[in-house]
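Only one protein chain is missing; all other protein chains are in place.
So, subunit A:
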Amino acid sequence: MTAMNSRSNIDSRLNRAQFLRIMGGLAAGVAVPGLLSACGGGSGDSNSLSLVGVADEKGPLDVLTKAYTDSGSGITFKTSYAPTDQVQTSLRAQLGGGNAPDVHALYPGSGSAMSTTDIAKAGLLADLSGQAWTSAIPENLKASFQHDGKVYLFSSGLTVIGTIYNKSVFAAAGVQIPKTWGELISVCEKLKAAGKVPLALGAQTQWVTQLITYALVASHVYRDTPDFDDQMLAGKATFAGSGWKESMALYMDLRDRGFFNDNPNGTTLEQSTAMVGTGQAAMAVQVAPLLPAFRDAATNKDDIDMFPFPSADTAERVYTWSAANVGVGVHAKSKNKDAALKFIEFLGKQENINTWCEVVAAIPLKRDASSKVDPALQSFLPLIDSGRVAPVGSRWPNAEVQPTHFTVIQDLLAKKITIDDGLKKMDEVYRKSS
C-alpha cells in the first residue's frame, strides 16, 4: 500500500512537471507573438509603407497604392481599413503609444478624435506644405487642411450635402426639382398628398441627424457671416444668438408638417436609404458619398439623382455645405517619412485626384478636362466654383460639440426639449476646453 502511494506520488509529480512544462510552453507561445505584434506600427522597412484608413478610403486607396507600386516606385504597402470609430480609436492609441502607421486616415479641420488640427497640435503630423497639389486648396477651406499656416492633410476633393431623390417618384407625383424653400414645401405637400414620404430621415443613426441643420446653416449663417467660425472661437458669437436658431426652427417645421417618415429617431440610415431606393420616400438629405448606397438600394439605379438642398427663399441665396473629404496624413515620427511624403505627392497628381474622387463620388480639389464628376453632382459645381459653400462643423474647438448636436436633434425630434434649450446646451459644450 505504501509502495503504491509512493509510486502514485512520483507519477503525479512527473505528470505535474510535464503538465507545467507544456503549459509554460503554450503560454510563451501565445504571449510572445502577441507582444511582438503589439509592438508593431510603422513598418520600419524603407521599401514598405504601413497605411491605416477608414472603410470609405479602401476603394480609392486600393487602386492608388497598387498603381504606385506598379509605377516602379519600389514601395509596397501594408494596408488595413476599418469603420471610422474603430480606426479613430486604434489610431489615436497608436499615436499615443508612439507606434502609428506611416500613413493614416485624417479628418479635415478640428473637433474629432482624428482631426487634422488636433493631431497636428500634438506634433504628430508631417508638414505637406511644399507639395504642388496644395496650391489647389480653395481659400475658404484652407483652415480644414492646415494648422498654424502649414498643410497637414491630403484630401482629394470635396464632398457636399444635398438632396438625394428618386426621379420616378417625382415624375409620378408630377413635381419638379425645388429651387427655393417655398418650392420645397410645396413639393413636399404634393408628395405627401400622393402617399409618399417626402423626406426620409434615419435619425437613429446619429450622424445623420446633423445633415439638415448643416444644409440650412450654410445659407442661414455662413452666407451673411462667412467668418462665423472665427467669431465663435473668439467668443463673439453663439449658436443661440445666430442663424442656427432659424435653421433649427425650419428643420423642426419640416417635422411639424409631417414631411418626415414616422418615428425618425427609430429609423436607421439603412432603412431610410431603402425607403428612397424603393420609392416609398421621395428624398433624403444626405452626403454625396452615399449616392452609391442609394443606387444599390434602388430598383433602377438611374432613378437616383441629387440636387442642392433649397435652403433659402431665393435660388441665388442658396449656399451648400461642402467640406474636404476624409483624407490621409503622414506620421511625423515615421521612419519612412520621406517615402510616405513621396506617396502623398503621387496622390496629389491630377489624374490620381480624379481617380480617388470618381471612386467615392467626390468633387476633385481641382478639375481639368479629364476630371469626371458624377453626373448627380453637376448641379453643385456652380455653387462650388462661385464660393457659395460653407464647411459647417469643421472647426469645432472640441470633439463634444458635434455629438451634442446629434443628441439635441434627436431630443428635438422627440419634442423633449426646445430649440433654445438645445442651442444653450451646444453653447455650453462649445465653451468647454478641448
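In the analysis below, a residue touches a chain if its C-beta (ideal position, glycine included) is under 8 Å from a C-beta of that chain, and two chains touch if they have at least 3 such contacts; residues count from 1.
We take it that contacts and distances are computed from a predicted model.
One chain of the assembly is not displayed; among "PhnH protein", "Cyclic nucleotide-binding protein", "DNA polymerase III subunit epsilon" or "Sugar ABC transporter permease", its UniProt protein name is "Sugar ABC transporter permease". Listed residues A:Pro198, A:Pro264 or A:Gly327: the one in touch with the omitted chain is A:Pro264. Residue-wise, the contact with the chain that is not shown comes from A:Gln88, picked out of A:Ser50, A:Thr65 or A:Gln88. By the touch criterion stated above, the residues of subunit A touching the omitted chain are 16, 19-20, 23-24, 27, 31, 85, 88-89, 92-93, 95-96, 112-113, 118-119, 122-124, 203-204, 206, 262-268, 271, 398-400, 403, 406-408, 410-411, 413-414, 416-417, 434.
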